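Moving on to chain A:
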Amino acid sequence: MTPIKLEDLCAEIKTKAGCQCEIYDGVLGDQTISITPDQLKPVIDVIFKTFDYYHLSAITVQQRKDQPDEIEVFYNFWSGSGFSLMLRLPVKSAKLPSIISIIPGADFYEREAAEMFGIEFTGRSETPPLLLPDEWDQGPPFIGEKEKNG
Partner candidate 1 sequence: MDKISIPIGPQHPLLKEPLSMMVDISGEKVLGGSLRLGYVHRGIERLAQQRTYVQNIHLIERICGICSHVHTTTYCYAVEALLGIEIPPRAQYIRALMCELERIHSHLLWLGILAKHIGLDTIFMHTWHDREMVLDIMEEVSGGRVSHAANQIGGVRFDLDAEHDKMIRKILIKLHSQVEGLLDVIETEPAAMARTKGVAPISPDLIKAYGVVGPVARASGVDVDMRRDAPLPPYDQLEVKVITHKDGDAWARTFVRVEETRVSLNLCETIIREMPRGDVVVRTPRRIPAGEVIIRSEAPRGELFYYLRSDGSDKPARLKVRTPTLAALSLLPVQLSEINVADIPVVLAGVDLCIACADR
Partner candidate 2 sequence: MIRSLFNLLVFPGFMFLVLSGLIFEWLDRKFLARFQRRVGPPWYQPLADLIKLFSKEDLLPKNANDLLATLLPLISLSSVLTAGLYVPIAGYTPFSFEGDLIVIIFLMSVPTLAYYLAGIISLGIYSILGGGRSLLQFFAYEIPLLIALSGPAILGGSWSVSSIMESQGRLGPFIIFQPLGFILAIVGLIGKLKRDPFDIPKATSEVVGGSLTEFSGAKLGFWNLVMDIQAVVGIFLLIDLYFGWTKMGYPILSIVIFVIECLILILILSGTSAIFARLRIDQLAGLGWRILVPLALLQIGFVILMGV
Partner candidate 3 sequence: MYKINKRFTLLFAVIDAMIKPPETVKYPFASLELPEGFRGAIVFDPDKCIGCGLCVRDCPAEALQINKKSREEYTLLHYPARCAYCGQCEDSCRHGAISHSNKLVGSTTNKDEWVIVLKEEKGEK
């Protein structure tokens, strides 16, 4: 499987999904495209059709110290070489469409992101906790103190 080139991936997404995306080159060893949350599902549909083999390596979620009121979500894919989709969500009401219908393997990653960062995945029947105990009530552990109660 030949590693994909970022430009023609962007071109594919523009033509098929009709949404523009600009390249974010902050991450070493990976090609990243930043898109908006509502474009997520169409873009993943495009990826699903264009590549013969790819797999979702992980959903990386983080909250940068310098922008505390924002959550950054990466959908890291692998198809010959690494590329990922980057999204930014407000901390208070973080909502993302669930992609289990396209990639069933993302179920565990979504559940972990939901319980660790408090992201709400729409389109899922239920989001049980993956790692935290059932009676965990102190809110998502990765979100800073002041955002949780502030």
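Keep this in mind: contacts are C-beta pairs under 8 Å (C-beta built on N, C-alpha and C of every residue); 3 or more make two chains touch, one makes a residue touch a chain; residues count from 1.
Selection criteria: all candidates are chains of the complex that A comes from, given by their letters.
This one's a predicted model, so the numbers in the text were calculated from it and none came from an experiment.
A.B. asks: Given that every candidate in 1, 2 or 3 is part of this complex, which one actually touches chain A?
C.D. replies: Considering all copies, chain A is touched by candidate 1.
A.B. asks: Can you list the chain A residues touching candidate 1 in their complex?
C.D. replies: 1, 26-30, 53-58, 60-62, 64-66, 74, 76, 78, 80-82, 84, 103-109, 129-133, 141-142
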